[in-house]
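We show some of the complex, not the whole, and keep each chain where it was.
For reference, chains read A, B, C and D in written order, and residue numbers begin at 1 within each chain.
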């Protein structure tokens, strides 16, 4: 047996040999084509267009950095950027203030907790468009629910018109966004909470830590990843807010609630200054990339997992 | 350093009674190991002692104080968890100092205590690392450090070794034991591994279905199990059990196995079992009480069909059937057993056990 | 392990539970009532809706609002059909493209892979509002402006980063040993993907599909800009058109009906598949 | 032969109806494609640039100069001038359709801005419901009186947060006083005029006194008619369609309409609505069909239909016939159409329509803000800057 000659088979690798890397590339290619044609190319075009005076009708004209220098002096733009930042800070804070208690509330192994989780999450699946129109109705002073309910319980005598001045308008928008998105943040925070091993909490109990000190020294630091993720998602989407301002406040009162994306929309699709709109887009893009970069640095320093 | 007393402690989850009334006195500095199959209530008992679970009934006394209503931070106990439960975001030093900070001890005292504990456990050079950067054994030591730094009255361990690999397990086992000899403290240690229980305990408590089956020093449990459950649980490989009849034969007693083999009970043990003559019994014998052919008093020999042979180096396990039951014997490798051969095997009847087929109580008096 | 988190039989347990219920119910009212009010009002006749919008049950049940919605533009069912087609197209194409891409990223190694991945992920960071204009020009170039197909392509593109990320994580979670077992069993690459990987990554696929559905169903800015023929509008555009009124009058009743038509499919889908949705969301997110 | 017409959605129904009538009686076909109102200009612009344009478009007349200047439209001067009723076409529409002496469009669905006032409230406030306010100052006085009736009742409603509404309702005040914000050729800004300051003063007065409905400031027009119909608004700045709309939808509201007065008197209106234009490069055959369609809807029978559906006929000489069956109040708007104007500019979007445009900022800043002079100066500067950039 030992000396039976063995046959060397000279054949290409058959069966299913270890798959080669290029096969992976082939799998990715269709997706990449989409990104290339409908994202990367338009992105490059945006930059290119920003160097032109590009009206919708008529001839485009290369004007170098003129759009950018105009942008620097565009008060409306700075105002809308400032407003967007303010909104981002406030709405993110508001969402966390609501979502964190919600997460703590539903973080228990009860059937009812699951039920409430579903309810709190429900508005998330409704589109921003539908949600905004829905709230437009709720808020409307003549036939809206809020006016009627508030009047009904005697809180106010005349119909509230929150959209007529800045802070009330901001407040109701934030209320609507919290309603619409707190459930989403809740779920992310919930994952963080559930990722904390019960043992660690119990160890802290045995170490004599009070409820407050357990929360501050154990729970919060261990939820870091979830917190940062929720922060990133909320900040990014708030910086890009558009629908709620377009539909509910329509930028008013006095153009005080025009967000950054809204002003891009206005420049490109209302004033039809495509070149200037592109310059705005590019500027916003840089702001966003900077913010994202900061957040990614935060994300990268992740604590060691036990 | 204190006694620990459980007085008729009960724990129910809804209608399910996880712990059904436990009484136990643990001496100052005693090392008690709770052992038992999964779900028997070991962890629950330990967690009630720690104060992590409310007790449904009974009293727990630490030192001279009934602690039923005291929070876990107030009971002056320390606990080492199965996964160590180290705080992953804190350095080793912070992990150890956390409980001292909660007690608002002065900084200097904290530092001093930490360095003492770290030296004892040889983890001084690990103090600035995070738990994620430690090996299993090192984590284990940090968890111990966190426990000893506060000089607790009672040490509690919940399966602290079950996540380690076999080699490390043996090593950490001796280390825990050594530490206990160095810093004697009342200790309750939970495991489901009977080898750990046997090697570490001053006293082993065998639990089953929420009650204590037997509590006593390891050798007592090994040699005098009060029930078939304890006999089967303690010892590895397990004791072999056969249904049998105990019959009087002349002056003596004989155990008649299913396959008709007759094994004479040594005269020294007549007294013990006489009352049960004529009844069905469970006959139990440990693999190490079965040897290759031995002609000594009290040894009874049968012919076995060897099924499978496992040479372990210093000893060899062989498997054979009696009736429908697979038996295991631990024989000298010199006897060179081979699978699928016949071989005479001798049962050391001085070491046999008889149990009641109903309820499993030991029949020895 | 989480079992021990609550002590239902502890002293504070009962009151704690009641407190939990109370607070939860208060929050639940906040979250559910806008939806309930909207639905309730969509079935009220105009007069009653105006008189008492907060009432949950109207004296008369009426489908009048929905009937009026038929007169909005081409009729709501045309818009609903467009929305359905767009959503289905987006879901199918997203799945067809992102599943292999996720597989490629997860189970293969080739040079340049991480750069490709970053490029795809970057799409998430950049608002597509900011490249609407060039997109518009490119779609025109492709002859796909004012076409549902063009819109689907846009939606798929902006759905891709998340989907690829999800699918990569979903495939990462499939142990390598399973693939090896299948290879030893003699399965080909295609068989492995189809019979082993896909079924296991199914929750991930479901999540991706659901997000694609919801996002394409609800999106309105791109639809507004890229569709011009009113027979091609989607539900959100119809909503915005209804809500911007004509000659200074908003038909609130029709708007409610429109909101209901837009919202209910999403909610039903969510309730049916919420297990996948939430799990997929968190699995993908926290990685 | 088949032609395609793009129509903005607000006019879609009428044009659709006309096309159906036409198709039923002719072998040629007219296909109407409805385009969302806000999308009409970008769509058409892109389509023209991309060579995928329709044969013709029915678009807001204020865009005519832009498209014409851009060489996108087909010259139909001969056709328009050759029409027997060419003199009876809305002058403002023709002016806007004229660029470089050539005419590029025919009025389709004109309308005019007017005021509507609630006669019941007038009576209650002790005002004469038969006599419309003749000047803006009178309006302000009346509005204050009406507001004095009740805290929740307001004297005046105008849509202040929408550029297209403001040019429609606000500019006529200036025109009535023979002023304007733009020079005649549309190339120079003339914002700071006494008429402008008087008008603003009157509005500020009302706002200070609380006589203006609060929604005016932030509203985009969606609630205007509803607010008026609720009987809580004395005077509403609106358009000619209001008569048919109120009589059909809110028959209980007692109201009268009047032309928009200037600050001290006079009257004017904004000539709005749609103009039909053909896209440059249309084939002769199609052009013939398109123009035939224009002739078709100009026939009296169709004019009645148009009046019924959209409030005003395209031909002024048919008013008597067209309005015979309708509320006589319609004639007020019709009469003013001859005096109505429309700003002729190549950048109406940037100047007037845009939410962040200088005109909207001017109104918001001067009427609701504190710094009237600053706002006016800024508007003048911004107008000039935009005109410098966009004048062809």
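In this section, a contact is a pair of C-beta atoms (placed from the backbone, for glycine too) under 8 Å apart; a residue touches a chain by one contact, two chains touch by 3 or more.
A quick note: this is a predicted structure, and the numbers were derived from the prediction, not measured.
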Whole-file subunit formula (labels as shown): A x1, B x2, C x1, D x1
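Quick note on the criterion: only the chains that are shown with their structure count from here on.
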Contacts common to chain A and chain D (chain labels): C
CA centroid of chain A to CA centroid of chain C, Å: 15
Distance between chain centroids, defined by C-alpha means - chain B, chain D (Å): 93
Interface hub residues of chain B, defined as touching at least two other chains: 52
Shared interface positions of chain D, touching two or more other chains: 42, 46, 220, 223, 226
Chain A residues within the chain B interface of the complex: 197, 199-200, 202-210, 213, 217-218, 221-222, 224, 303-306
Chain D contact footprint on chain A (complex, rising order): 53, 55-58, 76, 140-142, 158, 161, 163-164, 169, 249-255, 258, 263, 266, 269-273
Of chain C, residues touching chain D in the complex: 73, 136-137, 140, 145-146, 224-225, 228-231, 233, 237, 241, 243-250
